[in-house]
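All protein chains but one are shown in place.
Letters A and B mark the chains in the order given here, with residues in each chain numbered from 1 onward.
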Amino acid sequence: MEIKGDKIIKEPLVAPDLVLADVNRDVCRPLESFPSRKWYICLAIALSALSVGAMMVTGLIGKGIGVTGLNQPVGWGAFDITNFVFWIGIGHAGTLISAILYLFRQKWRTAINRSAEAMTIFAVMTAGIFPLLHVGRQWYAFWLFPYPNQRLLWVNFRSPLLWDVFAVSTYFTISLLFWYTGLVPDLASVRDRCKNRVRKFIYTVLSMGWRGSARHWNHYEMAYLLLAALSTPLVLSVHSIVSFDFAVSILPGWHTTIFPPYFVAGAIFSGFAMVVTLLIIAREVFNLKKYISLYHLENMTKIMLLTGMMVGYAYLMELFIAWYSGSPNERFIFLNRLSGPFAWAYWIMMSCNVLVPQVFWVKKWRRSVPVMFVCSLLINIGMWFERFTIIVTSLHRDFLPSSWDSYFPTRYDWGITLGSFGFFFTFFLIFCRVLPTIAMFEVKSIMKIGRKESGAEMYAGVVARTD
Amino acid sequence: MIPKPQSFELSGKLKTLFGAFVAVGLITFIVGLKTGPDRAWSNFLLEYFYWLCLGLSGVFFAALQHITASYWSVTVRRVGEAFIAYLPVAVVLFVVLLFGLHHLYEWTHLNVVEHDPILSMKKGYLNVPFFVIRAILLFAVALGLGGWMIRNSIRQDKSGDPRLTLLNTKISAPFLLLFAVTFTLVAVDLMMSLAPHWFSTIFGVYCWAGLFYSGLAMMAIWVIALRKKGMLAEFVTDDHLHDLGKLMFAFLVFWGYVAFSQYMLIWYANLPEETPYMITRVSGAWKPVSTALMVVKFVIPFFLLVARPAKRRDGWLMFVAFWFLAAQWLDIYWMVFPAHFDKPVFGFMEIGMFLGFAGIFSLCVGGFLKRVSTVAVKDPWLEQCLHHHQ
Partner (left out) sequence: MNNKKEKGILAVFDHPNRLLAAVKKVRQAGIRKLDTFTPYAIHGLDHAAGLKRSWIPYATLILSLTGWCLGFLFQAWTSAVDWPLNVGGKPFVSWPAFIPITFESMVLIGGVSTVLILFITCGLPNRKLPALDPRFTDDRFGLFVDKNDPYFDEAKLRHLLKECDAEEIKNVA
């Protein structure tokens, strides 16, 4: 924002010299040309990581989950559940951008929502792997669903682990539909640009014959709004339910009422860090700086600052109430976090999640790409350690000192974690090649068409009603 | 073209009415102190916290609009800002509240604390001097930083200096941060420490959800009332009401989410440290109140407000806003009264005290709006706001 006369001028959302026809051309370019060397190198790295993970998963399924660092009492191991919560959290930023910012009419979201939503879907897929591995006999994983069976038994609807099954599968389904609905008009754009017959056929099928009729737009906009309105509480519910996995227990450090909003804030926090990391690379590689400008990145750093503070509030509240409760178990578990054998993880979490985002108070650093990039990586590390801290420190020293133990991850833990990143990035890299990474039709609707008529600047999307 | 807002003044009739409310409140309070001081003080605390939240809600709303650089809200912001006029009165009433601490809070009974191992562990926090300091901190943030923000907004009415808007955007960030911390502490002090053994980490968020829930409703009432008088007619369209209504709906759902999270987690874990608070409220004589709270604060208004026309028709929205205020009262009643009473009590005392505080609040806000323009007329985003469409 800057001041001109007695007006405040907001920064333009897309570079002002662009015209409508540029959007399709620029965004579709990666789809219509051969991939660059950089892309192949990235894909090679991702696939190597994925294959390491695949090897470890094979070993784990063959030998059983005892090969990981799980033990008594750390039965929820750092890696399977930590990674599950971490990846689910990553997904939340996509839904926040696509649904919540839509409801709040934050128009800057148009440049980033497509890739963020794609990230959501891949992150949820990645997250889903971990509980499936963790159940032990993976070939019976379908028992998680309530279906009439020979044992005449139903699943236990009073268990938060089952709530997770429903929450995660609903989240995946709705995110996918939301994403696909948003893609339809853009797929039609890609279809209409295709020269190759095979490509044309594929995009024709995918776009379902969309032709941009006014009647369709009328229903489309409404359905999109409704999906946003349904996704907004959905995204809150998903991470809340993940937090219930911990919070309904009686374990100090797990059972605390602030967990639901705290987990949601943390999820959005880490998700935004991941979006920033990915977009900084994507705008560079695919030359999209005119669409994803510093303004967008700055807004994202502001959200990171905000959600970082929310998480910080929750950390402080937990500490305060642990002291205030006067309960020796509560007090001990937090003392153990601060100064016990896993204190290093706690302090990594504190410094990465609370201190690091403070640099974003300074406008210069909010607009510096290297600063943002480093901070977003640190925040992701911090958020990973947050889940690690919550899980391991509460479990390894519970009520009975005689059953205390420590926790040591094995190569299976590390390998599968590495593999999950490979899995996620493989999908993301393929997405960048086959689908438009920016919601073209939404970007067009916020563009200034750049022509002045009757003194007023005309916007592409906004035409004032005259009646 | 920006229309000129009309000046506002409470009509003579209304002034008399609100004055009478204050008198009724004062009389019931004095009579109550003679006949049943516990009940009188419980009512005082209930009303104190209720109206304190409303007073704070306007400042919070203004800060939220500044930090997000929103333009839809420019025409309704001043009404919210006017709520700050109640806060100086709240400071005075806080001094009155100090006289009732002994009736309200178990932790002020030092002989009880001595013999209670848990309470004696909390002495470092739950003591009167620190209690006062925390309240002073909240008032310092709200009246200091918040007051500064609102003074800037009023100064802009004359100068039209856009730098004031940018300054307010800068102030709003630290304000919101400090507000979150200090409000949480005061909510813990005033409400949570009524049951000094009980604790819940979400409590600050719960109280804040209620604060904004009722604050938005109060804003809607004033905005619609002014609009019906023709004072905001050129400024506040149905589209603005629609946005206000949508925010009310959002915070209705948010309150439901927070309340459910708190209740379900305590119910599920069923720990002896936490559950007594809920058992008192969801069983026995208090059970109907808890059920009513859920239905009145969430279920009914959800259906009252879910449809699009409900948020756009001013009469209906005003009705729902009054409903919200009643529901918020029930919520705080639900927090305060079970701490001291075995069964629900309701009578002239509760009504009288409510009217008394309502009178004070309305006179403060009315007086403030008389002194300033009812719309931030030179806000740089006013013109955009006037052309706001859904």
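Worth a mention:
Note that a contact is a pair of C-beta atoms (placed from the backbone, for glycine too) under 8 Å apart; a residue touches a chain by one contact, two chains touch by 3 or more.
Because the structure is a prediction, the values reported are computed rather than measured.
When the full complex is taken into account, the listed residue touching the unshown chain is A:L177, out of A:L177, A:L338 or A:V434. Of the candidate positions A:F201, A:W217, A:W344 or A:W361, contact with the hidden chain is made by A:W217.
Here one chain is not drawn; of A:A21, A:V198 or A:L400, the residue touching it is A:A21.
Considering the full assembly, A:F157 is the residue among A:F34, A:Y140 or A:F157 that touches the omitted chain.
Within the entire complex, the positions of chain A that touch the omitted partner chain are 19-21, 23-24, 146, 152-160, 162-163, 166-167, 170, 173-174, 177-178, 180-181, 184-185, 188-189, 191-193, 205, 208-223, 226-227, 230-231, 233-234, 237, 241, 244, 441-442, 444-445, 449, 451, 453, 458, 460-465, 467.
Seen from chain B, the chain kept out of the figure touches residues 260, 263-264, 267-268, 306, 308, 389.
In this section, only the chains that are shown with their structure count from here on.
Computed from the mean C-alpha positions, the centre of chain A lies at a distance of 34 Å from the centre of chain B. Listed in rising order, the residues of chain B touching chain A in the complex are 68-69, 72, 117-119, 121-122, 125, 160-163, 165-166, 169, 173, 177, 180-181, 184, 188, 197, 199-205, 253, 257-258, 261-262, 264-266, 268-269, 271, 273, 378, 380-381, 387, 389. Residue ranges of chain A in contact with chain B, taken from their complex: 1, 3, 6-8, 10, 104-105, 233, 236, 240, 244, 247-250, 255-261, 309, 313-314, 317-318, 321, 324-327, 361, 464-465.
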